[in-house]
Every structure is written in structure tokens, then in C-alpha cells.
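After the C-alpha cells below, expect a handful of questions from me.
Only one protein chain is missing; all other protein chains are in place.
On to chain A.
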């Protein structure tokens, strides 16, 4: 029991910044991840997300690609990676567009923009997202 509490305590220090303009998606994932011992900070747009990242120095950023602009998430990731203080924060990118669908941008991380840690498709189940988070920040 004590051990479990300790574990929870350790996890609680893990901070996740979730940047997604879907209020419901952000809210329900916050509720879920908090129940698993994470601290979750929500931002609904890219600009605010970057600001919050600078303020809170999260352990992980979960970032939606399509926000007010089609590729806003990409710009946010680029800016985070360009910031010396933030560029070591791992990023999980979420998108509701499947890779197979042809769109005017690439989903494969390449040198021209940024190496994000994971690309995940929406909708994503709570467990699957947790699993991916734990792979990166155990």
C-alpha cells in the first residue's frame, strides 16, 4: 500500500501539457490521465500552448495537428524544438487525418521540420494513449 502510494507520488510529478482545441477531448483525457496520477495542463490553441510550455516545463507535450489552422500543430512543434529550454521535451502528435489520405503535407518526420516522438491517429482510446505516454515517460 505504501509502495503504491509512493509510486503514485512519483507519477504525480509527471506533468503533461495537452494542446488540443477540442474542449471535450482535452477535458476527458485530463480526467483520465489525472486518475492515473499525472498532472495535466490544457491549452486550446498553439500560441497559448507554447506560453504554457515555457511557464510549466512539462515532461511531455501531447499536440493536436489540426487546430484553428490545418497544420497549426506542426508550427507549435517546430517552435518548441527551436527553443533551447524546451527542445528536449518529448512530443506526441495526434491527428484525425489518416496517413493514407493524401494531403498537402507529410506525416513522416523528416529533417526539414522536426523529429516528434510519436504520431498517433485520432480517435485514440484512453488506454492506448496512456500506453504510449508510458513508453516515453515511465
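Things worth noting here:
We take it that contacts are C-beta pairs under 8 Å (C-beta built on N, C-alpha and C of every residue); 3 or more make two chains touch, one makes a residue touch a chain; residues count from 1.
FYI, contacts and distances are computed from a predicted model.
The chain not displayed here is annotated in its UniProt record as "histidine kinase", chosen from "Oligopeptide transporter ATP-binding component", "Glyoxalase", "GDYXXLXY domain-containing protein" or "histidine kinase". Across A:21, A:59 or A:83, the single residue that touches the chain missing here is A:21.
Checked against the hidden chain, the listed residues A:17, A:66 or A:80 yield one contact partner: A:66.
Residues 21-25, 27-29, 31-32, 35, 44-45, 66-68, 96-98, 101-103, 122-126 are the ones on chain A that touch the missing chain.
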